[in-house]
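The structure appears right after this line, and notes come after that.
Not every chain is included here, but those present sit where they belong.
Going by the order they are written in, the chains are A, B and C; count residues from 1 in each one.
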Amino acid sequence: MTDDVTRHDGRAPDQLREVRITRNWLDHAEGSVLVEFGKTRVLVAASFTAGVPRWLSGQGTGWVTAEYEMLPRATNTRSARESRKGKVGGRTHEISRLIGRSLRAIIDTKALGENTIVLDCDVLQADGGTRTASITGAYVALADAVADARERGLIAAKAQPLTGSIAAVSVGIVKGTPVLDLDYPEDSTAETDMNVVMTGAGGFVEVQGTAEGAPFDRAELDRLLALAEKGIGDLTALQQAALDAPARERSR
Amino acid sequence: MTDDVTRHDGRAPDQLREVRITRNWLDHAEGSVLVEFGKTRVLVAASFTAGVPRWLSGQGTGWVTAEYEMLPRATNTRSARESRKGKVGGRTHEISRLIGRSLRAIIDTKALGENTIVLDCDVLQADGGTRTASITGAYVALADAVADARERGLIAAKAQPLTGSIAAVSVGIVKGTPVLDLDYPEDSTAETDMNVVMTGAGGFVEVQGTAEGAPFDRAELDRLLALAEKGIGDLTALQQAALDAPARERSR
Amino acid sequence: MTDDVTRHDGRAPDQLREVRITRNWLDHAEGSVLVEFGKTRVLVAASFTAGVPRWLSGQGTGWVTAEYEMLPRATNTRSARESRKGKVGGRTHEISRLIGRSLRAIIDTKALGENTIVLDCDVLQADGGTRTASITGAYVALADAVADARERGLIAAKAQPLTGSIAAVSVGIVKGTPVLDLDYPEDSTAETDMNVVMTGAGGFVEVQGTAEGAPFDRAELDRLLALAEKGIGDLTALQQAALDAPARERSR
């Protein structure tokens, strides 16, 4: 195993793709972000509504959930729409659940009050890392939706529903080398593939590693976790920069 | 009835919204367009594949079809995803069928050979006229997909599957005045609403008029058709300009 | 283009097929009609129920809607049942929506009170014009259901929920000739096909024209509209005659 090989797109092993976070890409949504990890492009819309699902009702707590879906031609060959097939696939469900769970890790549902925020993550173009881009972008859209709710008096002026920031990145072993933020060509040939979700403060929220080929050992696992910690640090800085910059005015 | 009233956004009665057609917005699709009619924003992807549906097989003719869908937060309040509801709604079906039928009006399926082109029209943001923007943009994506197929030798170099151009626009009577290209505030208060699909050469392909309030008479119908003819002329010029301009290079 | 050709069944270009409207064909329904346009045979049942859908509740207004469906062997070859396929097809949705919209054009929903009338239009046999026969017959069933509700005191004795009558007819260009009320052999070879819904007073409610082959021009459109106006006049007279005649007694 050696780290000094060149990646097919020339990146260093611990280098993210170019990441762009465009806030307020939509005019109607309370928060929205077009997030790009290289050619992967996800449109995230945060919708704030009063009230919570029935099973949570009357407990004084809010709810944050997510729905992920790919447009049929996000990928290299067209896939059938899940709406036409009449059912949502296992992968779609799995990623939707992961995104929702990740965001709830930095939400104080009491501070949110009995309100719901839905994060719709629609993949316009896929080139690997759609779930990690979704989580990373969704945090920014969520932060904007919370700020919007505070401005409009829908939650208390002093309420702090966000307890921190959250980001996600993939790491994997490609041709024997641990690398950060795999694109599709890397992802489809990786021996091991891991998605890591962490808070901006450095705590682990989700670790999902899968041996695609041979099983991996503890040493490999440790190197992947270190790469992920590095990548999350970079993404956290990018999220913060996006939130600090003035956003496009929405015309509602 | 008077024509000199000002519209809520200051447009003249026979004036389109600002129309933008961005080609090759996607990297994978054989043709793709981000088409904007004011705040209405539709992503169209044209997917070219060899072969045709079974019921057409062996007849030496191609097939062009379309699927239309709205992202959940395209609209002012979030709608449930059709994939989660497990069924496609009537409006979605109806518009998908309209788009497909309109495009087939300018396709010579024999010249296409036994190939299929699917036009996916996903509404990223809706502000009235999503079906007319979809048809107008889909023509450009279709033209790019046909050119791409010719370049790659998937259809004969001399084949001319496109027999003309096609565009669509809405017209309606708003507060007694016939107007062109209604946005959502106009559309939701119109007494009469009509969608017109025409070829660039000026032939009618679809005329769908509905009295939302009182029935309309022949004189009103005639004025609406004249407005539509004007609008289609403008859109045809914009389509041509977009196709004449150099497009962003796709990185496949 | 010439009008003096004979149609395959000997009709004049502006002649309807034999139309029969049999009231109270069912014993349970508040209004019911077996409507026949030649061999096309549609059973319409009007069901009156107290209450409205949730989204209309509490506004003091009623609701009229329709569901259209074809029996599997209405057509020349058997089609699979939509209930077995587990989903309703696009065409079925589209026609159901058209029928409902057409009937609401002559309904004063305030005068109806918070009551719902559902028009079930089941095609027992299809030979072209099933949607126009459905609308034409549904008006008569609706009128009977309204009269029944008034007799039973379910709506006020002076309430006039019907603001007029409504009928529908198809027109089209077949072998170069504009003709009225196309049967299936004509419909399947028409170059242009148009469905027109009008009030008995002569106002347009829906105009849906489609070029099946070459696009059509304004002159052709004008001739088709004139034919439709003639046909609607004939159908309005037939509806009135049916309503003036004594109906079969229902045995509830």
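Following the convention adopted for this analysis, a contact is a pair of C-beta atoms (placed from the backbone, for glycine too) under 8 Å apart; a residue touches a chain by one contact, two chains touch by 3 or more.
Keep in mind it's a predicted model, so treat the numbers as computed, not measured.
**Q** Report the copy count for the entire assembly; 3 chains are displayed in place.
**A** Spelled out: 3 chains shown, and the full complex contains 6 copies.
The rule we apply is simple: only the chains that are shown with their structure count from here on.
**Q** Could you draw the chains as nodes, link the ones that touch, and say if you get a line, ring, star, complete or other?
**A** Line.
**Q** Which chain has its C-alpha centre closest to the mean of all protein C-alpha atoms shown?
**A** The most central chain here turns out to be B.
**Q** Please compute the C-alpha centroid of subunit A, do the same for subunit C, then give the distance between them in whole Å.
**A** A distance of 51 Å separates the two centres.
**Q** Using mean CA coordinates as chain centres, what's the subunit A-subunit B distance in Å?
**A** Distance between chain centres: 32 Å.
**Q** So what's the Cα centroid distance for subunit B and subunit C, whole Å?
**A** One centre to the other, that is 29 Å.
**Q** Mind pulling the subunit C residues that touch 2 or more other chains?
**A** In subunit C, the residues touching two or more other chains are 87.
**Q** If you look only at subunit A, which of its residues touch subunit B in the complex?
**A** The touching residues are 26-29, 32, 39, 43, 45, 47, 49, 67, 69, 71-78, 81-84, 86-88, 92, 118, 120, 122, 124-125, 127, 251.
**Q** Quick check on the complex: what are the subunit C residues that touch subunit B?
**A** Within the complex, subunit C touches subunit B at residues 87-91, 93-94, 96-97, 101, 105, 194, 198-199, 201-211, 214-218, 221, 225.
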